[in-house]
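Right, one structure below, let's go through it.
A single protein chain has been removed from this complex, and every other one stays in its place.
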Amino acid sequence: MSDTVLLKVSGLTKSFGGVEAVRDCSFSVQEGSITGLIGSNGAGKSTTVNLISGFHKPDRGSVRFADEEMVGHSPDQIAARGMIRTFQTTREWGSLTVMENMLVAAPSRGRDSVWRSLFTPRAIARSDREDRRTARSILGEIGLLGLRDHRAGELSGGQKRLLEFARIMMARPRLALLDEPLAGVNPVLAERIDHAVGYLRSSGITLLIIEHNLGFVEAVCDTAVVMALGTAIATGHMDELRKSPAVVDAYLGVATVA
Amino acid sequence: MSTFMHAVGFGLVTSALIALSAVALSLQFSVSNIPNFAHGEFLTLGMYGALVAQYVTNNVFIDVLVGAIVVATAAWLINRTIIEPFNRRGAKVTVLFVITIALSFMIQNGIIIFFGGTTHSLVVPSETVSQVGPFLFTATDMIVMGVSVAIMVALHVTLRYTTFGKSQRAVADSRELASVTGINMPRVVALTWLMAGGIAGVAGAVIAFQGGTFSPLTGYTFLLVTFAAAVAGGLGRPYGAMIGALILGLVTEVGGAYLASSYKQVIAVGILVLVLLIKPGGLFDARGSTAI
Partner (left out) sequence: MIDYIVSVLTLVAIFAILALGLNIQWGWSGMLNLTYITFAAVGAYVSAGFDIGPPLYAHQQTYIIRLSTPFPVALLAGTLAAGVVGAIVGAIALRRLRSDYFAIVTLSMGLVIYQVVAQNRGIFGGQVGLFGIPQPFADLLPLTPQQYTYFYLGMCLVALLGVYLLVRHMFGSPFGRTMRAIRDDELAAQAFARPVFWFKLRAFVFGALIAGFGGALLSHFVGAFNPAGWTPGETFVLYTAIFLGGTGNNLGSILGTLIFVGIVSEVTRYIPPIPGNPDANEALRGVVGGLIIILVLRYRPHGILPEPRDKDAERESKAGTDAHLPAAPAVASTT
């Protein structure tokens, strides 16, 4: 892990109908790290992810990603700069096969333009073959290769989660925002998710993981950011955070009981 | 009397007609969450219901009532036999919308098969014209506005003061919450189709009486005007639909008086497109749209 800051969120504020969901929230993510974003329900974690990824427009504040301001860009522009997010519910392209999901997830570099599809079929076919090879090896690593010709909508909940990791691997972003990657996953598959996280990290993708499951965060994350009432109240290693009275008050005390 | 006041007078009558139609559409949408493309054909069914009744009696009120009963029954049956089974399997809104388009074509063409594609007319009671303030209204105009106001009041009382009306509003606000609080959702939805169908039937019959003649396509030509009023008022808000109807009635009649009258519908859909693009929540919507 280097000391470069890849993502720097400062003073982020957003209210819906007069209720401040996120207020003056600031934290940063180191390049190459796995950072957890934790906090109780309603702490504003998901809104924060939506703000960072451009799906919501913040009222105030800034999101700097790789030294570039992201606020004001659309979600697809932000994604094109190398920040890919997932959603709390899996959002696979259901009628496409697992393999096609992978091919769409690959960085497009303008390849899916109408003109190129029409007039440079050879170049398209060549890059398609390359992408398929890459996708097969990723699916093999994640354990979905046997299902590659199944429509993604037919997969089980846990398999859909794994496909999500595979798609991110395919997209090769610099930063991936994982919004509750364990939601709806049965404990048997949790191990494979652990494995998938390790796989993403080993290929140099920085991760920001929003998660309720503290055991998981403790196991995989280098640092964690604790959110409460719409703002980041503490940052550090999990064992430090456990000792912080403010954090325990706001969140951990409740969560460890539950 | 000036062209302008004349047009405003027409506008008020048109508003009364649109209001009936738009309130029915909006009420049904608020509870079922399906934009009903077959709504125009509900109006048409009301017209032909009244026509059939007129073979038996010339009593306008009975004819309108028959129109209402016909459409209420049809709407209830459609929900029961076609919409409900799709809902139970969790069909997407787009699929249900396509279903209502298919229904629209089936009903429209079904009416052509039974009654022919030509126009029919309803016998209107003697037309005395009376001066009301600055406006000239025929007896039919007065009845139309009277019926419209009466239905609006009745709807208001139902929504506000009856248990059924309260459960309708609860379902409209949040389906999840409503089902948790023990409201029998399928029953509320079914009765709403019945009720909205009844109002649409009244609207259709009244449109036919006021216009004199009608064809199997008359209801369909009202569809986009109705959508325009309902959307301007915020689709799914019956009270907004009333105000939307007033705006649409006045703007189309006054605009039509100065432009060619064939452009009334164009004015209406112009309003519809503008509202959908600029303020899709309706003209009185305070909230912004959210992405997720």
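The first chain written gets the first letter, and so on, giving A and B; residue counts start at 1 in each chain.
Criterion: a residue touches a chain if its C-beta (ideal position, glycine included) is under 8 Å from a C-beta of that chain, and two chains touch if they have at least 3 such contacts.
From a predicted model like this one, the values you see are computed outputs, not experimental measurements.
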item: Given A:Gly94, A:Gly157, A:Gly198 or A:Gly215, the one touching the chain that is not displayed; value: A:Gly94
item: From B:Val56, B:Ala154 or B:Val269, residue that would touch the chain that is not displayed; value: B:Val269
item: Where the missing chain touches subunit B, by residue; value: 35, 82, 85-86, 91, 93-95, 97-99, 101-106, 108-110, 112-113, 116-117, 224, 227, 260, 262-263, 265-266, 269-270, 272-273, 276-277, 280, 289, 291-292
item: Residues belonging to subunit A that touch the chain removed from view; value: 53, 55, 66, 74-77, 79-82, 84-87, 91-97, 99-101, 103-109, 111-114, 116-118, 121, 124, 128-130, 132-134, 136-138, 148-149, 151, 153, 167, 170-174
